[in-house]
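Got a structure here, written out as structure tokens. Questions coming.
The complex is shown incomplete by one protein chain, all other protein chains being positioned as in the whole.
Up next, chain A:
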Amino acid sequence: MTAEGRITATTSHNEDEILICLPGERLCRVEDNIIVGQGTYEQGGYIYACKSGIVHIDETTEKCQIVSVHKPGFHLTIPATGDVVTARVLVTTPKFAKCAIFCVGNVLLESSYRGLLRKEDVRETEKDRVDIYKSFKPGDVILARVVNQMEQSFMLSTAEAELGVVVAYASDIRKNRIPMVPIGWGEMQCPQTTIKEPRKVAKVLPESSIKSDK
């Protein structure tokens, strides 16, 4: 009962403030201290909306304002350069590993996108001594950063301490599906059989520290 009351209260409260716009609607003039944010585009000295949604003006920083349009409900997510993505390793070759990106940030994608992780992008240091087969196995779930978008797939990189294998299963008892436990930056161990396998292990951070990082 209290919940219902609060819901109506919040919506009615927001009803007065929200500014709805549709594609092609002129929002404001382009000025030095205004940044063109998501869901908008610039044309002829003005900023226009290119999505239907609610206008959002971010004034957190003193120097500039970010104008963006947020679409309520479903909004499209495509991996962009610099995003941290979750991917599953599909195939490994001596030069690269093919992955399927299924999550961008904390948004689960509807369909997976192809990702390519080259040997040079696995580790930050000692790049020439990296072996793909010592870093990933097919079936591993990895965290990676999108470097850029090539013609056919997204180039990924795990050259950061926080990026790399998150979930992995030992190759011989894969049927049991017991995830291995990381025991160092380059090794994981199966708790059941105590088999050690080499991986490029990610130093997974708690959510709070990642948020502050952003």
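In this text, a residue touches a chain if its C-beta (ideal position, glycine included) is under 8 Å from a C-beta of that chain, and two chains touch if they have at least 3 such contacts; residues count from 1.
Note that in this section contacts and distances are computed from a predicted model.
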{"item": "Per UniProt, the name of the complex member that is left out, chosen from \"Ribosomal protein S35- mitochondrial\", \"Mu homology domain-containing protein\", \"Elongator complex protein 6\" or \"Exoribonuclease phosphorolytic domain-containing protein\"", "value": "\"Exoribonuclease phosphorolytic domain-containing protein\""}
{"item": "Sole contact to the chain not displayed, among A:Cys50, A:Ile66, A:Leu116 or A:Val130", "value": "A:Cys50"}
{"item": "Identified contact with the non-displayed chain, of A:Gly39, A:Gly164 or A:Pro182", "value": "A:Gly39"}
{"item": "Hidden partner interface residues of chain A, rising order", "value": "3, 6-7, 10-11, 14, 18, 20, 22-26, 39, 41, 43, 48, 50-54, 71-76, 78, 110-111, 113-114, 149, 151-153"}
